[in-house]
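All protein chains but one are shown in place.
Every chain is named by a letter (A and B) in the order it is written, and numbering of its residues begins at 1.
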Amino acid sequence: MFIKAASTISYQRTFRNPGFSATLKPLTTQSELLAPDYSGFIAAMDRRRMTDIQKMSITCAMDCLDQSGIKQPDAIIVGTSMGCSVNIKTFLDKILEAGEGPLSPTSFIVSTHNTVAGQIALLLKNHGYNMTYTQNTLSFEQALIDAMISCDDSMKNVLVGGADEEENAIYNMHGRLGDKRAQLTSGASFFLVSNQKEPGAVRIVDVGSFGWVEDNGHTVNQFLQANNTTIDEVDLTLFAIDGKQNELPNLLPGKLIDYQQFAGTYYTSSAFAMHYAFDILLTQLHSNHGDHVKTILVYNNLLPENLGLILLTSKTD
Amino acid sequence: MIQDLKYQLKQQIIEELKLEDLKPEDIKDDAPLFGDGLGLDSIDALELVVLLEKYHGVKITDEETGKKALASIDTMAQFIMEEKARQQ
Partner (left out) sequence: MKIFVTGIGAITAIGGNVVENLNSLRSLRTGLHKSSEYNLITGEVSLTNDQLSECFHLHDQNYSRTTLLSLPAAREAWGNNVRDSRIRTGLISSTSVGGMDRTEKYYFHDRRTNSPSHYHLMVHDNGTTTELLAEELGITGYISTISTACSSGANSIMQAARLVEAGRLDRVIAGGSEPLALFDTKGFASLNIYDPGFCKPFDENRKGLNLGEGAAFLVLENEKSLSATGNQPICVLSGWNNASDAFHQTASSPDGRGAYLAMIHALEKAGLSATEIDYVNAHGTGTVNNDLSESMALQKVFGKVPPFSSTKGFTGHTLAAAGAIEAVYCVLSISNQSILPNINFETSMHETGLQPEKEFRPASIQHVLSNSFGFGGNCTSLVFSKS
């Protein structure tokens, strides 16, 4: 499966900025979501009901379609852990406010986790396959696995993404992370993927989603072996872990970058990492990596019990 | 009196329906609220029913009444005045 287009809105200058991988700086406490002017992408009457997750996702999705020239994808697949958490909180507030009186329905209507995928289909008038995965830190990996199955199953172009919005009242990540200093952020990354190869394309070799993972090193080894890849062929690993770096399995290659320092912490940040990897492979600008980064592994161990793996390559054989 | 009510309705509609680009002056009293006029939809209709009950203490109990009462600012104001008179 090949990546035809990619688009990310995050706390970094990633949107419509190919080559951003060379300019990433670690987040500070002053960092904020760097969103474009949404009025260029979403009509006001639609935008008024949308929270960040919807605005980011729709904009990135439309940007991917624009970049690739595809008008109607055959499938729209989204991974999100907390979904429209701002609307969920708003509706809980409305319930408290209303008591036994009349209750405003809008935030309820747009609170289901599949609102993002559903809204994209609605705006495009797309009648194709539409799916939403909500398996906390593995949501995006599962959306990608579905995309691979869909592409193999004769769907030509698949729009796949991962998104989460920060919302402090009910966001439960802090309760589950070992490192309580993690900076909670938001982000959305969308990709147009297809089995149709194009020159100079980046290939997603395989994706793995491992819950209640028992032996991370063994799991990585098996995953690579199943894809006829050895650990030496992995030029770079982008990782996120809940803990200290020396808890990474020893077998991972020397070149390691912690993507959490750039993306911040949100459940579907491995989608950011995949775009980051795609950008490196495509532009090869980041001098710290040298000139020969051709295969990248995204190692998502953001929650210790879950391991997500994404293997990407620009090799053509 | 009724002009104040109409102005108040416009402010409330703009706030509750998040019509951020509009000011009360932009909404004509007799302009259709749905379809080609202001372009509100069925979700907005539900919100207007809530608005009428919450801020003006009047209830819309069936679709037919709703369609007539929510057609424009004029009809909304009229509905409120009539219902309040009936309540007394």
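By our rule, contacts are C-beta pairs under 8 Å (C-beta built on N, C-alpha and C of every residue); 3 or more make two chains touch, one makes a residue touch a chain.
Since the structure is predicted, the reported quantities are computational estimates derived from the model, not experimental observations.
By the touch rule given at the top, the unshown chain touches A, B in the complete complex. Between the chain not shown and the residues A:Asn126, A:Ser194 or A:Asn301, the one that touches is A:Asn126.
Annotation: of A:Ile42, A:Leu144, A:Val213 or A:Ala271, A:Val213 touches the absent chain (contact as defined above).
Contact with the omitted chain, checked across A:Thr115, A:Ser186, A:Thr265 or A:Thr295, is made by A:Thr115. Checked against the hidden chain, the listed residues A:Thr134, A:Asn195, A:Asn221 or A:Ser314 yield one contact partner: A:Thr134. Looking at chain A, the residues touching the absent chain are 76, 81-83, 88, 91-92, 95-96, 102-105, 108-115, 117-119, 121-122, 124-139, 142, 145-146, 148-149, 152-153, 169-170, 172, 174-176, 209-214, 267, 305. What chain B contributes to its contact with the hidden chain is residues 42-43, 46, 50.
Basically, only the chains that are shown with their structure count from here on.
Mean C-alpha position of chain A lies 42 Å from that of chain B. Interface residues of chain B facing chain A in the complex, by the touch rule stated above, are 16-21, 39, 43, 46-47, 49-50, 53-54. The touching residues of chain A, counted against chain B in their complex, run 44-45, 48-49, 101-106, 109.
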